[in-house]
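Apart from one protein chain that is not included, each protein chain of the complex appears where it belongs.
Coming up: subunit A.
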Amino acid sequence: MALYQKTIENFETLLKCDIIDLNKLKTLAFNGCPAENGIRSLTWKILLNYLLLDRTKWETHLAKQRELYRGYIRDTIIKPGLTPTSHSDIVDHPLSSAPESSWTAYFKENEVLLQIDKDVRRLCPDLCFFQRKTDYPCAEIMKQETGFESLRKRIASTSLKVESQTQSRLTGRLEFLSNKTLSQKKNNSSNFTSDDGEYEILADGCEAHWEVVERILFVFSKLNSGQSYVQGMNEIIGPIYYTFATDPNIEWREYAEADTFYCFTNLMIHIRENFMKVYDNSEFGIRVRMQKYTMLLKQTAKDIYDLFEEQHLKPEFYAFRWLTLLLSQEFNLPDVLRIWDSLFADQEQNFQFLFYICCAMVILQRDQLLNETQAHNIKLLQSYPPDTDVHKILEKAVELKRMHVN
């Protein structure tokens, strides 16, 4: 415990300096960031290149970035929401199939929005955090008049439109459905989740944490139209938002949304190739990353590598997800946060350390793997034993790295 206190002190001393020593911070963070006093939250913001190393510049920098984010919200959500049907060009109409039609873009955006909605509603279902009300809903959106089309309304009307398209002949059906949906939502708001386990919508004026995450992803998808939203990004943004939105310091917690947006965007610069098929075969594409991992496995655990070759157990069957999602789907959230401390501290080398962690995970299951069939082994690697001590994995990974580098 004394050691832990010492770690906290070391972090705090370092983080108080006017100019933060990045290398020292990386060394500390690599061994795990304490969640106490918002240390992890602050450290991640620095490691993810959001906060400058010069502390004296933070205030102006943060004010500028957060104002910029408010601008993104205005451009991507408020303005389109205030004039949802003001597509004045006569040639342009909802049934236009011309690719340049603003309606085509609008419908395409709705598709993306519905997908984000579906995915964030299933974010960490074992944790009630994301279903809870945030103390900091988006003020700009909350103050809009009733005619304003919020993302929440847009999602509701888009899903209803889909239902009504085939049912328009049955008069009254749409009204009936929307009333039913509304009353259901009211009834369930205290329970948070529906029968299916999906998150429910809170009363007007309140926002749940998953809705905040939804908004960040939507803004991100609109600002990065070439990449847009791809499944799995929800798993990447979740732990970051959780860390920032649970920061014990109110002045940080209040801006969790904007800060998450920037840190997520910066992280995506490093791992965007994982989510783009055009990069599959490029240097940083997922195929090449899987090859790199396989080569490392060959060097660190030849017996397992040989067995996998013989069993045709390819990295595509398990390591694809490990590498794409930075292991976020393999472990419980606290363990994911711990793993990411090390990853972000190592991020300059494009998450090289992730390969060592993956090899360590495989090696720690050596006895089972060597005695089992392909099917059993795939199952084991796809649902990695959740009770494995993540510190053991990281220790092993460090050991492998040391051996390998020497």
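A few comments on the model shown:
Just so it is clear, a contact is a pair of C-beta atoms (placed from the backbone, for glycine too) under 8 Å apart; a residue touches a chain by one contact, two chains touch by 3 or more; residues count from 1.
Criterion: contacts and distances are computed from a predicted model.
Choosing from "Ras-related protein Rab-2A", "Sorting and assembly machinery component 50 homolog A isoform X2", "Guided entry of tail-anchored proteins factor 1" or "Exoribonuclease phosphorolytic domain-containing protein", the protein name stored in UniProt for the chain missing from the display reads "Ras-related protein Rab-2A". The omitted chain makes contact with just one of the residues A:L82, A:L127, A:I378 or A:V398: A:I378.
Screening A:Q231, A:N249 or A:Q299 against the full complex identifies A:Q231 as the residue touching the chain left out. Of the options A:R55, A:R70, A:K153 or A:K314, the residue whose C-beta touches the omitted chain is A:K314. For subunit A, the list of residues touching the undisplayed chain reads 115, 118-119, 121-122, 125, 162-163, 165-167, 193, 196-199, 230-232, 234-235, 275-277, 280, 286, 307, 310-312, 314, 316-318, 320-321, 324-325, 329, 370-376, 378-379, 382.
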